[in-house]
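Take this structure, written in structure tokens, and hold onto it; I'll ask about it next.
What follows is part of the complex, with its chains left where they were.
A, B and C are the chain letters, set down in written order, and residue numbers restart from 1 in every chain.
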């Protein structure tokens, strides 16, 4: 029996070398290049097939369009790594959008205050998800399924009969164009990545997701940490919601529907385990970019939304299949 | 070597019970651990050994019972309390997280954070120091694992158990509690693990060890406590018993009250 | 109140229908009857049929239906007929002999107004239609109103399903404006969709070159028209709709003669007349 170096398959997205930051970055890159290559390939296909696709504007708009869902998906990545699941982020998204809309359009609060309260709302709803799970010991799927339904009701009640539109110019800057959302997306991804790999709480996410009982017996405060991860999920959902409201310049309670599924799709396309303990945020971003490139590319080629749906469905399965296959092959 | 003069009692567990509804997993068990000894706990499957240890270390909420450390009553309601009191435990089947590196596993729950603001505010970890401490420790304990960055699951059972035991030396200031440290280990790995257990004494620890291996009791332990059907049925000095007596005590063919 | 009528509209997450419901409630109060609003929060034909059945079981005196889908109610209406509970349809016609009154803006005709407006404002080029969900009648009627007018005038038309999702409207607009320089006009089959298109066009700096028309006459869109961003919208007179529906159902309950069809006009709102509707 030869000595094994099978570790590479299992640590794909957990940087193992902590010695130097350059090493870590290189390591990260080595793990990501295949997904990046897939993204590049898909981009090239559309580049060849569709002349109007060949502009810088298009490239930027792909980033811009992907950024909002990618931010949401960063939160989902953290929650999934910790062995949790949050089906309610789409509804949190709706509530936060409506709340910020009300604060801006009805109470005319300063932008920074409205944004701050919006983020706080997301954090609070995330905390509620976490606390309910920890206190009641009801599985995440159920608690957040309840949240999915209930928060949507809350958003509707808050919005009913209100005209939430025409926000201050200052607020509109947040989500308009490609630059700001993209910048925020990369910022959020970087911070989330540092959080996961460099901090105590971030490392505990892998431990809890890997084996909750061992983590507990090792003295990790599992309950408290879990609540934090859901709060991060809520915070990211809120950030995404604020950007979308700013971008569209009006708020509606019907927003965010099924976003949780898109986020989960991007996360798993990126290679984070659905069952916790493994994963990283870098590939989540690429996962979202892959989905968005396909949507935009197909739209540029004049393909209707129904066929786009079929393509996205197929891509979700294919991407994970490719990952499964690659791991088996070693 | 066992008890020089009057043996000092370091840990005393009094009247520990753990009931699951009508099921009395352990019922009014009292044991004590003397300074510097290795105390074996033996008994049939389901006798309540793991439950006893978990109740003592706060991993399970006990139905009743009191813990004394150095004669003073202490509250131990969670694994964190136990660790704070200087007890380090390796639980049966629950030693390592497969997905974490060796470094992260050893320091899990007690990570070293950086001394700068990043560490103080964000809990940024000081991997350099942790790695260095582990290398020192492994050298001291003669554990030959070079690649401490690899995930725990890629190591063999023996290596995994060695890592788990090393935690008791790293953090167990006074007491190490081990639940079947050699179960499912091969001959060689078992010996390695038991040598480690013996060296715990040299590092100043008192040890409680659950085992099904009578040879290990006779060769490595000072005293042995026997659990039967959730109750303490005997406590003996190892030098006063042989294998057959032990088996008799465990299976109940020798019937005695606790010494 | 001795009379009790049930009302079930399209959904409660839609400004237009909130207007209908509010107006119906106000009229009912004025006329001294109790109105129970059974509208589901999002458009759901099954939930609505269930609501109608429930109203029949509760033994209300009359029912107003703003159908999510008009084909769902045959069995329920048979039951209502048997129990002698009159039914009035609002906005969407229901082909059943028991429905003795219809209060309606014709979506197809009203969207035709939008189509004519678009045709009058552009010359040549392509019209992008952002549609509701696939196979939805209201959405289809609005699409066809614009589509027929535009194609008759020789314009190319692109139709995209957006499931009434604002974010989809935004992104579809971005993608098509970037990939297809011929687009001159955008019709959003629901006003928030048009508003999303406005934001997207604004984003690309193409707002001034585009004619963007919505449908519903939501306050936010009126504001946008006033600001010369959105070009026009079609307002259905939801206040009149609600009021007429209640009046008709009470008339039917009392055994009076009511018109089988009460037409409500679609109104084209542009910057010229937007002030009247604010």
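By our rule, a contact is a pair of C-beta atoms (placed from the backbone, for glycine too) under 8 Å apart; a residue touches a chain by one contact, two chains touch by 3 or more.
Remember, it's a predicted structure, so these values are computed and weren't measured experimentally.
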| item | value |
| --- | --- |
| Whole-file subunit formula (labels as shown) | A x2, B x2, C x1 |
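Note that only the chains that are shown with their structure count from here on.
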| item | value |
| --- | --- |
| Pairwise touch network: line, ring, star, complete, or other | line |
| Chain ID, smallest distance between chain and overall C-alpha centroids | A |
| Most remote chain, CA-based centroid, reference being chain B | C |
| Chain A and chain C: spacing of chain centres that average the CA atoms, whole Å | 35 |
| Between chain A and chain B, centroid-to-centroid distance (C-alpha), Å | 42 |
| Inter-chain centre distance, chain B versus chain C - centres from mean C-alpha coordinates, in Å | 72 |
| Shared-contact residues (touching 2 or more other chains) in chain A | none |
| Junction residues of chain B, two or more chains touched | none |
| Parts of chain A lying in touch with chain B, wherever the complex brings them together | 4, 6-7, 10-11, 14, 16-19, 195, 198-201, 203-204, 206-207, 209-211, 213-221, 277-278 |
| Parts of chain A lying in touch with chain C, wherever the complex brings them together | 50, 52-53, 55, 57-58, 61, 65, 153, 156, 159-161, 163-166, 176-177, 244, 247-250, 252-255, 257, 295-296, 299-300, 302, 304-306 |
| Residues of chain C defined as touching chain A within the complex | 12-13, 15, 18, 22, 41-42, 134, 158, 160-162, 164-168, 170-172, 174-176, 178-181, 192, 195-196, 198-199, 202-203, 218-220, 223-224 |
